[in-house]
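Below is one structure, written out as structure tokens, with a few remarks after it.
A single protein chain has been omitted; all remaining protein chains appear in their positions.
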Amino acid sequence: MRKASKRLPLEEWILAQPLKNFPGGGKYDYHSRLSSAVNYFVTKIHPYVETSVALRDGLFLTGHGVNHVSTVIRRAGELVGDYTANPNRLTPYEAFLLIMAAHSHDVGLLLGRKDHETNAHKVLTGLINLLGKDMVEVRAFLRIAQAHGGKINEDKDTISSLPPSDYISCEKVRLQYLAALLRLADELADDRERSGEELLEHGLLPPHSEVHHAYASRLHSVVIDHSERAILLNFDLAKSDAIRTFGKGTKKVLLLDEIFSRTMKMHQERMYCMRFLREAIRLDTIFVTIDVFLSPEKPGPPFQKISYKLEEKGYPDISAKSVHDLCPDLKWTGSALKQALRQSAKG
Amino acid sequence: MRVSQLGLEDIKSLFPGGVDLFVCSVSFENRCRSIAESLDLTNVRHALIAENENHIDLHGNNAAILARLFDNRARQVFLDTTDPLKTADGLETALQDYADLGCRKIVVDITTFTHEGFLIVFNLLRRHFDPSEVSYFYAGAREYSVGAKDSEKWLSKGIGEIRSVLGYSGRFLPSRKLHLITLVGFEHERVNELIRRYEPSVISLGYGESAEPGAEYHHPPNRIGYSRVKAVYANAREFSFYCYDPERTKQIIQAQVQEVPRTNVIVAAFNTKLSTMGVALAALEDDSIQLCYAQALTYNYSAYSRAGDKAYLIEEG
Partner (left out) sequence: MPTNPQVQPNPFTVQTPEDLEARDAIELFVDVFTDFAKVRDVGHCMVNGPRGCGKSMMFRYLLPDCQRLIHRCSLGELPFVAVLASIKNTDLNLTELKRLIQRHADIVLNEHFLTTYVASRIFHTLAKLEIESSGKNLKAIRAFIEEVFVSRLRLNGWSGSLRKPRTRTSVTSYLVSIREMCDALYAEVISYVKHLSFSKEIDRYEGPLCGYLDFLYPLLEEARKLPFMPNGPIYLLMDDADYLNLVQTKILNSWISTRTSACVSIKVSTQLRYKTFATVSRTPIASPHDYHEINITDLYTTSRSKYLLRVREIVKKRLRLAGIQASPDSFFPCDEQQEMEIKKIGEEIRATWMSSGRGFRPSDDVTRYARPTYISRLAGRRKAGSTYSYSGFDQLVHISSGLIRYFLEPAAIMFNDQQSKESSATSVIRIEPGVQDSTIRNIANSLMMDEFEKIFKEREDQAEIANLRDKRLKRKRDLHKLIRVLGGVFRQKLLSDDSERRVFSIAFSDTPDLEITAILTLGVQYGYLHRSTIGNKDGTGRTALYVLTRRLAPYFGLDPTSFAGYLFVTNERIREAIENPDGFLRRVRDRGPGKFFEERQLQLFERER
């Protein structure tokens, strides 16, 4: 559990900016606003999110509490890259709004997952005084949070419903840009820290959410490489992970197939978000590496190293629906791997 | 509020205590100099000369002449008939500076401000200075639309943008009907166009009182203009107002508002500046009234007016 006092790099950066760089030109203390708001989220809101969802909907989601939010904010900072050197990447005020939006984006889960993005309003009603009564500002970060997933008016293109930018107290704020940052950061925040690994190991998770936790726990690193314009994902699979099935809703799936499916979604999200991020950030590729080990302790080289690259190439191929469509050289499927491992055991 | 008519030659001896600030507006009309040239210039400490930057080409030498009158005591402020924010900000900055300097006795020549410019400067003056210390002059014209027959007199034509005047936005409620009050002058065609654009539920047409001193000469063309508006809008309500008495015009406007209660009220002033002052007073007392300005597309530059030798002095307190 993250302690309220431990600050993230992006937060540290904001606190290091002079107040005159924020709206009001020094009239408003955005440093203390940030600190008190974050503290409120960390101590009063986040701890109750998961429990509330489990009790209400019977779901056991991957981590949605303060650790997840920290990861999202960290990822957002990594996506932006060196924002200190390149002010076009993020202004101090935009960073402030991004952090507020990150804290707000899953808070609606307190009222249940269905339509959780838009429920953030209800939960934050009590926070409006603490965050400053400026409804223009509050609405701005809530709308950024709202666009992080789901649909708005039955349309999945939630970011386009925002204006590209608006002005708040004479500061230009790139609303679509921030929403895309948050959305992609959230997509990339499904890693080990989010998983209920212990519970999974002991089979204590509800069957319908097993695969989500398995996926998260096997994703051991997410790296944003700006020089290569790539996102690097590294998975470790033990044999036992690869040959068993995991519950997903009412079905059972193989983990490798789930990785393919989820990384494909990530590719889609990357393409979508890049539309709005391109002015300052370019990430064109997702490199996926999956190391499959025979032994759980993973000594020695992997049994199989499966890697592939997800990028837009050639003439846009809108018919591509799967990893195998985009990566025709990729021969592996969940069944094929299972087969290979079983045969290896016999041999 | 006291209104007195006096000869231009009598102005020199007014204000024995001196004038801290004189404010005027440059125009294509030579009347823009009448008051300034009549003052005891040695008694004027500061002068603020406003000029619509987008009409500079039409003003001839008037700006230079006015500036020369006041030498280094003059400060120029640029307004713009197409940009009310620029007009307001320029005047606000200048008047604030003069207020900070301790100016108290203010004399304003309102003759050749546009109606919008006048409404804005009138509002600002009341915010920065004690109204009882501000004197307004209006230089009368011997004739408008010089040389034209009564039925053909015109001062401006067409309506470009119609906008609410900055500082007089009113307090409207969407569920209420619109009551448009207009003070009609020569410009019947513009009044008709204004009514067409607004499509108000209630129209109140004001015509200048014929018995008012000073109004006799201008009354016939006003009457023709008025009847042309009534031809198309026969259901309009009617009232008379005072072209040269702001206080009474203010009361009349307030009465018109009360006679049609629970409406959104817009007042459009197409008559004299003094009657426009009355309209401004009404709107400042009752901020639910909106004042609108209908920007003219073209002015009768070459024959707008012939300067007279009299002026009106308006003072409060």
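To keep things simple, chains are lettered A and B as they appear, and every chain counts its residues starting from 1.
The working rule: a contact is a pair of C-beta atoms (placed from the backbone, for glycine too) under 8 Å apart; a residue touches a chain by one contact, two chains touch by 3 or more.
Just so you know, these numbers come straight off a predicted model, no measurement behind them.
Contact with the chain not shown here comes from a single listed residue; of A:L162, A:L254, A:L277 or A:I290, that residue is A:L162. When the whole complex is considered, the residue among B:D10, B:E92, B:D286 or B:E316 that touches the unshown chain is B:E92. Counting over the whole complex, chain B has residues 82, 84-85, 88-89, 92, 123-124, 127, 157-167, 169-175, 177-178, 196-201, 207, 210, 223, 226-228, 230-235, 238, 240, 264, 266, 287, 290, 292, 297-298 touching the chain that is not drawn. Along chain A, the points of touch with the absent chain fall at residues 118, 121-122, 125, 128, 132-136, 138-140, 152-155, 160-164, 166-170, 172, 176.
What we mean here is this: only the chains that are shown with their structure count from here on.
Between the Cα centres of chain A and chain B there is a gap of 62 Å.
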